[in-house]
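For this depiction, one protein chain was excluded, whereas all remaining protein chains were kept in their positions.
To keep things simple, chains are lettered A, B, C, D and E as they appear, and every chain counts its residues starting from 1.
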């Protein structure tokens, strides 16, 4: 497959998950300086790995949320909480991930994850639990 | 609920996931010194969090595999690859998690995860891919 | 022991360390969504582990400060700097921990720890050194 | 060598890399509380390690940027992006480091690194790419 | 560019850096299970990022060594110590990176890095220092 095709497939997938506006905004924020990284994200992350069969998007979202909480990447965690909700995950499922974070990466990681998840729910106007 | 009941429920769940023999062996390895930690694992990790509804065991296994690969805990990763297979996850699904690890925690983490997963499959006599 | 009793013992210990108001505020911040995590914190972290004999609270505080600085959990680090001071640790002792952080987790971790510790001292109106 | 001499050599090196004003400001921010840490930084980090032959300052800067991005230390990363630019590294070279971060520590780490690098370029009034 | 072309360019670069035999062996070790990861490594890591102008291979090697030491990935660190030596880096330069690791990621990380670097030098029959 041509890498431009990979890029196009990836950006389409990415916009389905996060919404076109959010993706444009994120890509624009890093401008020309960020173009090679955006190519990695669009072509390799979304055009290749996220486009593979073998796991549905909801499951991928929950796994990615768990990893980002565990490795302490707050901005990426928040992006993927939004993605998970767009993919049809519920606040309850996201909470279960955050509780697993407490077991495997510790309570401070789980505290941070809960706080950001709840903040994201509120920004979306969700009635949470 | 009484904590002893939590402990019993947890150890039962844990044995369903990993097999009674594997659990006994792991608990025995740390002896009396490890008793308070085993109580945390049995009562709190398996009796409470893993026993919650909201996510099925297969999904929990995949999330936990992803987190342990990302945070570099090889022994726990291997335990949960076995657990995931016992819970009905396939080698292909475990590979998808390991590929997500490459994106979110880097290629060295994914390399380690692939190597340990494959080693585990071979120990179980699986024909993998 | 009943888990509700563990919870009650834990929340009492927690309030002794951090003050009732601070604990209520932290628990309230995550609302109903955070209830299962608060149960882990109150019953398991404070009702069980922190309530064990074998190490006094001052020593536990210093260990926990060191770990949180090393693993880059700023919010939890700050909570436990306050807890350490409430438990009777001095600014000088907290500084010694932050200097050990430089050796074992690197100077950037120690820089972050010093900055947050000093900020916390100032919020409490302490004359520091 | 006397440690005071090491300290003097280090602070001179440090001021060459980051500018006298930036160093004074950083040292002042932690006051008397931070004096032992500043001694470590001035005497040991800059007076010893950074003053060794064997690698030029530009290469050291790029290595240090890569490490701080990988281990998630945003404040130190930003300090060393400024140092790298002062040492003569270009925005393009810094971007290459940030792209290597994506491969070895994951895309979330690279996203954070790109964002902070670009913010730093803008604060310095650089036309970037 | 076609992704197969990217893959071919990457595998050629990779073999220049590590030697054809070492690359074949590493790719073979993960078999069919590892094929998608090897595609990421060959096409994206070496065919794209490592093939970019802007930094020479020696500098890239030193940066990658520093990152892998800091994030505790021993196997990848060792691979890249070999790559760095093949790219023309000296034992002294690699040591300077390991000393920077002590400052930014802590002495335990530097200890591990020194040990593995020295082991690698010995395997290659190098007279070191």
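Assume contacts are C-beta pairs under 8 Å (C-beta built on N, C-alpha and C of every residue); 3 or more make two chains touch, one makes a residue touch a chain.
Computed from a predicted structure; not experimentally measured.
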*Displayed chains contacting the withheld chain*: A, B, C, D, E
*Using the touch definition up top, pick the residue from B:45, B:62 or B:97 that touches the left-out chain.*
B:45
*Touching the absent chain when the full complex is considered, from A:23, A:63 or A:105*: A:105
_Residue in contact with the excluded chain [from C:1, C:29, C:49 or C:126]_ = C:49
*Sites on chain C contacted by the missing partner chain, in the whole complex*: 44-45, 49, 52, 54-55, 59-60, 62-64, 66-71, 73, 76, 92-93, 95-97, 99-105
_chain A, residues in touch with the chain not shown (by the definition above)_ = 102-109
*asked:* For review purposes, identify every residue of chain E that touches the missing chain, sorted by number.
replied: 72, 91, 95, 98-99, 102, 106-112, 114-115, 117-118, 121, 128-129
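We adopt the following convention: only the chains that are shown with their structure count from here on.
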*Could you pull out the chain whose C-alpha mean position is farthest off from that of chain E?*
C
*For C-D, find its twin among A-D, A-E or A-B: the pair where over half of the contact pairs carry the same residue numbers.*
A-D
*Considering B-E alongside B-D, which chain pair is linked by more C-beta pairs in contact?*
B-E
*asked:* Based on mean C-alpha positions, I'd like to know which chain lies farthest from chain B.
replied: D
_Same or different contact residues where chain B meets its copy chain A, judged by the half mark_ = same
*Cα centroid separation between chain D and chain E, in whole Å?*
23
*Whole-Å gap between the CA centroids of chain B and chain C*: 29
*In chain B, which residues are in touch with two or more of the other chains?*
44, 49, 52, 95, 99, 102-109
